[in-house]
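The structure follows.
The complex appears here minus one protein chain, its other protein chains still in place.
Labels for the chains are A and B, by order of writing; each one numbers its residues from 1.
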Amino acid sequence: MNPEWEVVIGLEIHTQLATKTKIFCGCPAGAPEGKSVADLGPNANTCPVCTGQPGALPVLNRQVVEYAMKAGLALDCEIRRENVFSRKNYFYPDLPKGYQISQFDLPICEKGHVDIEYKFGGKEHTKRIGVTRIHMEEDAGKNLHMDEFSLVNLNRACVPLIEIVSEPDMRSAEEAGAYMRTVHAIVTAIGVTDGNMQEGNFRCDANVSVMPKGSTKFGTRAEIKNVNSFRFVEKAIEFEVDRQIALIQSGGRVVQETRLWDSAKGQTFSMRSKEEAHDYRYFPEPDLIPVHVDEKWLEKVKASMPELPTQKKARYVTEFGLSGYDAGVLTSSSSLAIFFEETLSLLGGAAKGLAKSVSNHVAGEISRLLNEEMIDITAAKLSPRHLAEIVKLQAGNSISSTNAKTVIGLVWKNGGVVEKIIETEGLAQVSDTGALEKAVEGVIAANPGQVAEYRAGKDKLLGFFVGQSMKASGGKANPTLLQEIVKKKLSS
Amino acid sequence: MLNEKYTTITAIHDAFDRKELSPVELTRDTLAAAKASKHNAYLTLLEDRAMEAAKRADQILAETGKVPRDRFPLLGIPLAIKDNLVIDGVRTTCASKMLENYIPPYTGTAVDRLEKAGAVFIGKTNMDEFAMGGSNENSAFGPVEHPTHPGYVPGGSSGGSATAVRANLCVAALGSDTGGSIRQPASYCGVVGLKPTYGRVSRYGLVAFASSLDQIGPFAKNVEDAATVLSVMGGHDPLDSTSSSRPLENFVAELKKPLDWKGLRVGIPKEYFIDGVDATVAKTVRAAIAWVEKQGAKLVDISLPNTPYAVSVYYIVAVSEASSNLARFDGVRFGVRPPDAMKVGDIADFYKKVRANFGPEVKRRIILGTFALSSGYYDAYFRKACQVRRLLKNDFDRAFKDCDVILGPIAPSTAFKHGEKAADPLKMYLNDILTIPCNLAGLPGMSLPCGKNEQGLPIGLQVIAPQFRDDLVLRVGHAIEKGYV
Partner (left out) sequence: MSNSGNPIEVNEALVRKVADLARLALTDAEVTLFSTQMKVTLGYVEQISKATIPEGTEPMYHPFDMATPMRDDTVVTPMTTADGKPKMIRSAPDTLYEGFKVPPIL
């Protein structure tokens, strides 16, 4: 990062709520069970309300309000007891009514925050990011662009969204990425969204500006629209920061504009230069009266809140003695936490003692593989049953920790039965004292010089003998046992 | 013609009971009269649909012998529907070129309830385009002729419905009232017109002009028929978030209760008898009020001091909401699209080509409303107007501490001649000053014929009550109608 410049980032996260129906009508919000929205025919999920037929009126889906409240509670927001829908007026073919029903000056949630943790420069950092507001709104439809014309599909029109708006509190791409990951972990953990980023159900707009270090006046910001991956948001911000600094340094000025991220080119580009200044003419939606949230309802929603990732994380640290970082990785997605806990439950009475080992594998090798393939743990061939078995065998010294990793990698690729894999691949650990003694004796006999030095007091050479003996065992020796034998033989 | 002989719901149902008239006969004659009429009251006649409904009514009568009034309170009754109320499969134009070919895919709640009660829909009535106007001269399909005085306007925007009722081209009709669009034409044409309390009738299926002001209501020959229609179509609708969940009274039964004149306090607002009100109108209305006093009612002088602001508030709020409500007419999902609309360089030009189909008054109001909501002017216009709207509502709340109902004129004048005010939009707007306050405050208001001027043009008496006291409006109106008119 450029030491002379300070970066200011705020994120607006849009996430689709996991309701069965749309926000203002009874049309299905998604595809039927087992199908993708891509399988739906154009305009199959539409009615007079979501196509903006003359005379049709919106009626609010209670579940949407409840999900928005849950998200607000999870992000430590205040819940506004009387919140108001407004119309945001603009023309676009995918916007059937000529206005979007959204919330403007009186949103349902305000003044929250999220604590993020991330590693940067080899160190762990924590920071509190302010959440300005969360509001409910309807999504627009989709335009399919052809050469000669476009086709409008309104299946997505009126699907419920919440928009989570942060304060401009982030100062680096890493912080922005960590914030987006943390918010994703929270909203998926409480079940208000499926968080599916490929389908665009969790996406963000990043407002990015730069200013000379020490300045208190923010620079002109550019908005990068519709980024739907954690890594892309980091890359897009990095690119945008470099672009803005280079622009200013070469005597140019940053213009306030909307930009898009091109992941293939690794660049942001301006969406439209002739984009007119928007005047959305917000006013309170006359077809909907203000939403009232009474004490009883709020208490009910509070009582229904599941354990939040931060609470879960704290519990993992105290209950299982995990490091804060590992506990953070395990709770970064609810499916990963479920995987971890299912593995523990399969270990029964041994769970507590083996939790650290399970955690090492999940936060280590398994997370690495997940990131590499960009999949969710639920889509992996490796099951909690596999991992429980591997951890048990490792604890019983039947396989080494290195080979445990190897087994995980093999199951990851092809699935299969753990014991069989160990057998066919010859990964079992040798704990046969006789066999190991023979190997050690061989090493001692072959290195008389080093033996003499060791016996003369050069303790450091112990590692050399252990390493050589391990090599002789084909890497399968139980390392603890091996060390004992080496020590014994050298001192005798 | 049977439609001339049998003109009210009660008379028709009695005739059905006596077997001297059948729904099919009545419908056939009504359709014939509508077809022969030169009033331009109907934009679409529903001959097939009406005859089918009449035949169904005949069948029901054949089975039941007498009209099952509880289940089918409107059995075989020919009704007209303003052309801004949607019916599945029936062309709905809002008297606009924009929707010349629009076939809605659903039926609105109020209309649906009437049909289920046995009503026969004769046709869709002419109106000012998108209900914007007070003379019916803003229809893209030509003005409506006054039912009794050729050369005069029937009033608007529900001019077609008022005319159809008065000219016996139907028994009763539906209109919509945003700033007087039911009451004013009812007054001009000499029929009963009721704007119910906001939220009493579902707006689902009413093409919105100004959502916080619009309300569907009936035109009828008498108060009892209006009460019958309201009883059928009113009440909560889960499809309209602004429809009230209060239980609906049986208004027809309410009318049977004798009115206690001596316990009634009648408010007379001094602001409703200002200079602009025609002397004959004022005199005629005062005569009706004097009769009410003679029956034992107590007259109370009241003041609604913010009345002078009503037109300003209305024309800011209504056009602002309208500018947004009419944004959906973009030629994408429905409506007329000019043949060259696809050949544009920019999507903005596409919209402009399509929206050229709006008439001048609609364009004028969209521009005014867009302006009032735009950045830099919102607080000074829209927000301030909504504040003054509250003051107007407070005026009524205060007044209703001293009185039970309010009586006054409907419009400053009687029906005027075609073209008389067409060139001056503001003059036309000011004509609504006495009907607008009810819409701004959400109150029920009714126009009841109470006399005529020298040329025989009808004059309406306005009856206003607190929110959700539609029963009181109807009972007082009914009592005056029985004893005075």
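In the analysis below, a residue touches a chain if its C-beta (ideal position, glycine included) is under 8 Å from a C-beta of that chain, and two chains touch if they have at least 3 such contacts.
Here the structure is a predicted model, which means the values were calculated and not measured.
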{"item": "Which residue of A:G10, A:G72, A:P93 or A:G177 touches the chain not shown here", "value": "A:P93"}
{"item": "Of B:N306, B:T414 or B:Q462, the one touching the omitted chain in the full complex", "value": "B:N306"}
{"item": "Identified contact with the non-displayed chain, of A:A31, A:A44, A:V317 or A:A395", "value": "A:A44"}
{"item": "Given B:K270, B:K294, B:K352 or B:K482, the one touching the chain that is not displayed", "value": "B:K352"}
{"item": "Footprint left on chain B by the chain that the document does not show", "value": "101-106, 198-199, 212-213, 238, 241-242, 244-245, 306, 308-309, 311-313, 315-316, 323, 327, 330-337, 341-344, 347-353, 355-356, 358, 360, 363-364, 366-368, 370-371, 374, 376-381, 383-391, 393, 425-426, 429, 440-442, 467"}
{"item": "Touching residues on chain A - with respect to the absent chain", "value": "19-21, 25-28, 41-48, 51, 53, 59-65, 91, 93, 143-154, 279, 281, 284, 286, 288-292"}
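In this section, only the chains that are shown with their structure count from here on.
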{"item": "Touch list for chain B against partner chain A, complex", "value": "84-86, 92, 94, 99, 102, 104-106, 108, 203-208, 210-212, 238-242, 320-321, 323-324, 326-330, 332-334, 342, 347-348, 351, 370, 373-375, 378, 382"}
{"item": "Chain B-facing residues of chain A, complex", "value": "47-48, 51-60, 87, 89, 91-93, 96-99, 149, 152, 154, 279, 281-283, 286-289"}
